[in-house]
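Each remark here refers to the structure printed beneath this line.
With one protein chain held back, the other chains of the complex are shown just where they sit.
In this document, chain identifiers A, B and C correspond to the written order of the chains, with residue numbering beginning at 1 in each.
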């Protein structure tokens, strides 16, 4: 029993708790069956019990018994089949909303006298009851993690069951409070880190897959490599998000040299540049609760403090939507594609084009220019780039600094972005300004390379476009 | 620079941050003055700046700049004079409530179609804007602690300014979520604990004052003493609540032997009883956010696990309201006070009565019986005891086990409870039942000693009373 | 610079130290060249410098400069080619022995008056000077680890250069003091342990090779698995020795089920038996400095404390010398091999015999009996078993409990012990007695199975032998 040694630790599963739980479980089930759903057949199964238990948990005053009941509920939910889980989620969405009678009552009071007390009562009445239920489930040991998994189930079912949306909103609302950046801890992750955390780094790496422990070690142990993650005290062994960093003597333009087992190690105190070459979220259940921007900025600060010689903080990022966008543009024969461009782009359809020096030289200018256009032209309804990575970094206040041809020639890199990688630059003095312009005016901060390219393009009459570019370099 | 060594730690005050803050502070102040309150005179002072900064913080999209602004605000608030602080709190209560226009708009939609979306919008519209402001202030390093202190200021001003009540309610609402038991960590406190934590134990001990470090050591270091506290990750050096425990071979009936420097140490594995002789909250700013019941139950579980020989878990508790209640009863010549009783009670008015064997023997039965009556008769409007300690332990599911004459002959003990101490017994098998009966039916669980005494009293016709007692022994 | 964050830690390579070292290195080298070996040609290379540096280190009074010089020497040694290293070791063995003049002087004094002071002087004079040199080298950060590696080099060269033996003896003498069990720390090793330690578990596992991280995880993470190692404060990331344990409900007789990824996990608190199925030393440089017996006994104690239900502590051990011994016995046609036995043993020569039920049933009794004979008969000159594993466990006070046919059918298991595994039982009450009998009288403690088998054998006249067996069951 590994937890034995810790003795005093919160949430250790003790014999007493076990006994209390058995007793309470017996009584709870009996009570639930009798009191709340006496006429339900046993065949109705566990999810009905969960619903009743939820009502019971909400109705109790006893906080101590509440802890036990919360635990029973979360354990029961974890053991359920997917269909039963979904049933319970739907019940939460449907049956644990706000109490209509209370709302009407509060509305009456408000109409009589719309004072702060009445507003407060109305606010209270309109809160979905499941929010309080979630807070009470969170009392259980491991409750936070269990609720994050429940949210993951909710997200997974959302397309099929759009009626789960209000439930999902409530998860996001509570998680935004619980996972407030003030509660997160930044920790370095290196080769002395616990294996139980490191295996999650392997599992969750979403940008450049980690093939095995040797690959992982190569990203953590060399003196010119760093990794940092945000952790929450209640999910102690689970990094919520992590970033992998290479210390270099210049802005990297390709990923392969960074991951090379035999790369020449740079003495950290001589490095001038920190390259953030991968940033991955780990918890599907925390989607929409943002902390990535906090992570990058904190890491920039801490690295600068530890290594004052670092001058440049830059990403090496994928262009996930590019190939798809370009295919459509070519199909639609967009006006910016003249004959020469069309001919060059046709080379993309040939297998292994990236290995052929002649082809790559023809493609290089065309592809880079197309990518610049992609960032400037390809917008969503709200005027922001369709590229999610661009939205993330530009939204953080970085600027689009450079487009790197053949930066990532892995199968994934070729298929989703024709091998391009880009650098987003985090210039400390401009972050705030860039950020505001991006959100206020949908302006995209760009570096000199990008601007020059777009000016050249603009000079050619047929290629003009009206996007505002910020001179961020 | 002590923080230097931590290097990577979240929230370390780095040179970069300092620089960013200076820049932003300059810009923020300029912006605030220009944009929001350009016509306010400088003489209006800092609290107006805080208000404007609050509006600015609420209006921003930029999370990173939000962190900096939150920090500036909390620092500025901390430096303000008490009157200015109160001014800001009043502004929060008055000017950061829900947006009336949004409410009316949401109400219109709801009237048209009272569907979940409309309820959600109404809920959102009725949320006081200061709740979101608090969440954003919490982004700052040390934000949680600063908000707890702000709540303490609010509480301190509440009597004079009842209009702060809505603000206070919002603090409690958010803190209940942030200080959910799921986020608290139980830690042992002993003589190897950090001095910075131990000094707080000395400072916060509220039941039996700790006179100095020697006294503290005597409560922590002997093998038959234990102390545990709840900690929150964001208030790392601040126990939120702590309990002091003596391991004994029987239910203690007086405090002095427990605090005696020369007490004979009991080998822990031979102890049968754990006596909880002091439990203290530390954070005024967390008043109303309860975790005391969780603490006791967790400590009971953990002690039982570590020392399976422990059979009895009992408090040694003060009776804070007793002397005051008894004085009133005597003044009002309540019917239960017959002549003999009256004569005996008159001894209480004599100085140093507790040192006179004859007087104490006369008082013993009368005082203990009066105390039993106090617990049974002296009720608040909701039917629960006026004694706050009784409400706490009985509400936790303990039972009133024994009343100890001359248990605490300190000046404080004599003046507030005529020297009585009581034992509340936490019987694991009965906690849940006692708890429910207390909350559902206002029934008080009592042990054999108390019941016998009350039966004897009841047998005397003039003393009957109708309180229901639970046979909890 | 990963060590940056630690700041204050002893041994951090700081800029100041670096500068001091450069200065001192320059001066040391100059000094060494001038003062001590001015006429040596540069071509003589580094080992001469090391020798001179060693003399210099021994002659210095300055402890601070000694630290720096020790560091320089260890760094220089680490960078040398193997032949140069050996040259230095030979110089240590040859030129850093005791000072003959001092010995003669001390002898003179002793002859005049053999009092304690004279004995002390003689003792001091006869101490090889390299012992003091080693103590001074140990002042350097990382010195202990460097000296352990130097001893490993010494051991590696010992066969070729028997004149290194005195040097090797001195290493063992000092290490026995430095790695005294009192300075070792027992630590659990599990899936939350640092990867940098875990990779060493993979590398050093000497009994049942760990194929990859998945295999490792399977030995550490399940609730019924344990691993413990001894650590020394100066070799923080290096387990000196570790043992892998399976918690079971009976004495295991084969290794495969224990290593099976899909084994059914036993709840630890229901386990009755702890099976020590692998114990590995890690530091070649510490050969001859024994701590294995302390490890097993400490682990037995700690497991018993944590899981009081454990009743049986037993190994599952290889029989490394058996196949080799048996081959010789068969070749020499030893008298105990009768015709039936010979015929059965011939099956061992057939490929994949262990997969053939008929063959295995014929071999089982013969092989097990032969193994019992191996333990009892196959002795070294000192009367103890030739089997090193037997010497280790029997010397620790365990008894030979059971011989398991086909316990290990891995290629290694089949080739070195025809698939046998044995259980050595650590019976707490008998350890001391068994241990003493083994060392005092070379008696081997055996369990009932073994004794019965040997009695049966003995009953057959041709097989009698005179070994004394201890009834340890």
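In this text, a contact is a pair of C-beta atoms (placed from the backbone, for glycine too) under 8 Å apart; a residue touches a chain by one contact, two chains touch by 3 or more.
On a predicted model such as this, the values are computed, not experimentally measured, just so you know.
Peer 1: Identify the residue among C:304, C:359, C:379 or C:451 that touches the chain left out of the display.
Peer 2: C:304
Peer 1: Going by the contact rule already stated, which one of C:188, C:320 or C:365 would touch the omitted chain in the full complex?
Peer 2: The one listed residue touching the chain not shown is C:188.
Peer 1: Tell me which residue among B:217, B:324 or B:384 touches the hidden chain in the full complex.
Peer 2: If we include the chain that is not displayed, B:217 is the one touching it.
Peer 1: Using the definition of touch stated at the top, determine which of C:50, C:89, C:122 or C:258 touches the missing chain.
Peer 2: Answering carefully, the residue with contact to the hidden chain is C:122.
Peer 1: Quick one: say which of B:83, B:160 or B:195 touches the chain that got left out.
Peer 2: B:195
Peer 1: For chain B, which positions touch the chain that isn't shown here?
Peer 2: Here the touching residues of chain B are 1-2, 4-5, 188, 190-196, 198-199, 212-213, 217, 223, 237, 267-269, 306-307.
Peer 1: Even though one chain is hidden, which residues of chain C still touch it in the full complex?
Peer 2: These residues touch the chain not displayed: 7-10, 12, 14-17, 20, 23-24, 61-65, 67, 97-98, 100, 103, 107, 114, 116-117, 119-120, 122-123, 126-128, 135, 138-141, 143-144, 166, 169, 174, 176-178, 180-188, 228, 233-234, 290, 293-294, 297-298, 300-302, 304-306, 396-397, 428, 431-432, 435-436, 439.
The criterion applied here is as follows: only the chains that are shown with their structure count from here on.
Peer 1: Compared with chain B, which chain's mean CA position is the farthest off?
Peer 2: Taking each chain's C-alpha mean as its centre, the farthest from chain B is C.
Peer 1: Suppose every chain is reduced to the average of its Cα atoms; which one is closest to the average of all protein Cα atoms?
Peer 2: A
Peer 1: Between chain B and chain C, what is the separation of their C-alpha centroids in Å?
Peer 2: Measuring from centre to centre gives 57 Å for this pair.
Peer 1: Let me have the rounded angstrom distance from the C-alpha centre of chain A over to the C-alpha centre of chain B, please.
Peer 2: The answer is 37 Å.
Peer 1: Residues of chain B touching 2+ other chains?
Peer 2: Within chain B, residues 7-8 contact more than one other chain.
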